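All protein chains of the complex are present and in place, except for one that has been dropped.
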Amino acid sequence: MPTLLILICLAFFLVKAAPGGPFDFERSLPEEVEANLRAAYNLDDPVYLQLAKYIGNLLQGDFGPSFQYRDYTVTELISTGFPVSLRLGVAAILLALFFGSLIGSVAALNQNSKLDYGVMFFGMIGISIPNFVMAPLLVLFFSIGLKALPAGGYNGGDFYHMILPVVSLALPQMAYIARLTRGSMIEVLSSNFVRTAKAQGLSTRTILLSHVLKPTFLPVVSYLGPATAAIITGSVVVEQIFGLPGLGRYFVQGALNRDYTLVMGVVVFYGCLIIVFNLVVDTLYGFIDPKIKQNR
Amino acid sequence: MRKTNSLLNDAWVALSKNKAALISATTMAAMVFMVLFGPIFSPYTIDETDWYKISAAPSLLDGHIFGTDDLGRDLFVRTMFGGRISLMVGLVATLVSVMIGVTYGAVAGFMGGRIDALMMRFVDVLYAMPFLFFVILLMVFFGRSIFLIFVAIGAVNWLDIARIVRGQTLNIKGKEYVDAAKTGGVSTIKIIMKHIVPNLLGVVVVYVALTVPQVILVESFLSFLGLGVQEPMTSWGALVNQGARQMESSPWMLLFPAIFLATTLFCFNFIGDGLRDALDPKDRTRGND
Partner (left out) sequence: MTDLLATKKLNVKFRSRGEIIHAVKDLSFKLSDDEVLGIVGESGSGKSQTVLSIMGLLETNGSATGSCLFADKELIGLPSGELNNVRGNEIAMIFQDPMSSLNPYITIGKQMSGVLKRHTRMGNKEIKERCIEMLDSVGIGKPQERFDGYSFELSGGMRQRVMIASALLTNPKLLIADEPTTALDVTVQEKILDLILAVKERFKMSVIMITHDLGVVARTCDQVLVMKNGELQESGNTEAIFYSPKADYTKELLKKSKEINLKEQQKYTETQDPSIKNSLVKSTNAKVNFVLPKKALFSAENILTAVNEISMETHEGEVLGIVGESGSGKSTLAKTILGLQKLSSGQVEVFGERLSEINKKELKEIRKKMQVVFQDPFSSLNPRMTVFEILKEPLDSFFPSMTKESAQKDIEDGLMEVGLTPEYLGRYPHELSGGQCQRVAIARALMPKPQLLICDEAVSALDASIRGEIIDLLLRIKAEKKLTMIFIAHDLAVVRKICDRVIVMQSGKIVEQGPTEKVFFEPEKEYTANLLSAVPVPDPKMEREKYIKRVQAK
């Protein structure tokens, strides 16, 4: 919670401090906009009151009016864009999580085999190729080359239109999760308590399910926070490339057009989202790791 | 008496044993050389338009070995110049973040107690922030200058390093050789300089190698969105962006910068991994008994 407050304050003062910013009225702004802004940000009040009122508005879900899309408030823009982004992001993270842990586990169980080396090599490629490079390459191959999948557009979010965006968003995270899982599982497999379980005559299946699984995926669970942040960031470019009407696209448009209120609104919105998600992950982690549970 | 710098020696031995890292290091050296000296051997310059060759495919005959872009500019020269920017941002911003991170982490670790707890709490708070968005916010409000890119990226990436350096400092501080040095009458400053800092170097080297690709990634991300380096200067991210728009008609515009960017990130990640396997104190094997 204090993080959230700092985030909002930081964003607020950044906007105030910016040269040529929205509160720098040396530039000629249309009268109506200026009046709107003055009203929206209570510019005639002292700074602390302005901040307090801004936070108050945020609490009511009011991010203020947009600079560029004059007929819309930032809140309206967020509520149109976010569902698209959410759909994309959730699909990508589920895909990355499922295949990442699967591939990583298979590699760990076949440690030092050719399969393992292959997986790790492709994992490294996955980490190294950013999604804004991966996405056009996939389009070049699957859409322009094979003509198998659409190159862009939302089309109401149907399955075929979502494949390439989701895959290119998920790939780097999938690679990272695979490497993480592999490293973690190898460490657990060589631990003394697994040796104990073997000495007790438990079958490999039982050992994996009841002894190995949980400690292996603890680091993966704690990576979920950063992974979400990375997916959100990635969605910005992926939406841009595939022309999806998501929040990221509004954000980039806003940034390029200096739509300050929109940019700030989106930053605060995503900030809240990431912070809340981190809280959820922490709680989840606490439920899985008995050592943390004890300390509560 | 053998006089070697133990750290460099260790790093070298470790790297030369790791095939992937060795190949990556060689590739990287070749690429740096190419980026620095390549444009000298080309008859073209970065913003010169060849009116007869608009969007021309790569060809050895006319000297446009990577082809030209939609404005008739030579793609080879542009890719090399873009590489200079990308690599420079990578290095300078990494230095900025390493300097902030090491100082912050070392101070927190060395002071310990409440100060440490407070400083690390602050890092935790920053960790939870969507930083890339903040960088974009900065770019939007303060204009798009290379200097700002350095500072912004550097200021974002120090968090990891600070955490790791702090942990390592705490660890070293508890080592018996530090206690032995104290009983040996060694002053605090000398203990920091001779016992703590040299033992931090290994970790720092590893994280420099791992931070460089992250930083390059952030820069190209910004440039891709059109928020980074501005024309006539360019960077790999900006080139990929332009290439992506023309990929149906001139795929080379996408492929060459993409290959360079991906290879660089790939090499740095492998070098960093190799160094970490070798130098990270966690996996350090003990001397033989």
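The letters A and B name the chains in turn, as written, and every chain counts its residues from 1.
Here is the rule we go by: a residue touches a chain if its C-beta (ideal position, glycine included) is under 8 Å from a C-beta of that chain, and two chains touch if they have at least 3 such contacts.
Predicted, not measured: the structure shown is a model, and the values here were computed from it.
Enquirer: Could you list, sorted by label, every displayed chain in contact with the chain left out?
Expert: It touches the following shown chains in the full complex: A, B.
Enquirer: With respect to the chain omitted from the figure, which of A:K53, A:R87 or A:K214 is a touching residue?
Expert: If we include the chain that is not displayed, A:K214 is the one touching it.
Enquirer: Across the whole complex, list the residues on subunit B that are touched by the chain not included here.
Expert: Considering the whole complex, subunit B reaches the absent chain at 1-3, 6-7, 175-177, 179-187, 190, 194-195, 198-199, 286-289.
Enquirer: Just the residue numbers, please: which parts of subunit A touch the chain that's not shown?
Expert: Counting over the whole complex, subunit A touches the hidden chain at residues 191-193, 195-204, 206, 210-211, 214-215, 289-291, 294-295.
The rule we apply is simple: only the chains that are shown with their structure count from here on.
Enquirer: Residues of subunit B touching subunit A in their complex?
Expert: Of all residues in subunit B, those touching subunit A are 125, 128-130, 132-134, 136-143, 213, 217, 220-221, 224-227, 237, 240-241, 243-244, 247-248, 251, 254, 258, 261-262, 265-266, 269-270, 273.
Enquirer: Would you mind writing out the residues of subunit A in touch with subunit B in their complex?
Expert: For this pair, the touching residues of subunit A are 2-3, 6-7, 10-11, 14-15, 17-21, 124-125, 127-130, 132-133, 135-137, 139-140, 144, 225, 229, 232-233, 236-237, 240-241, 251-252, 255-256, 258, 260, 263-264, 266-267, 270-271, 274-275, 278.
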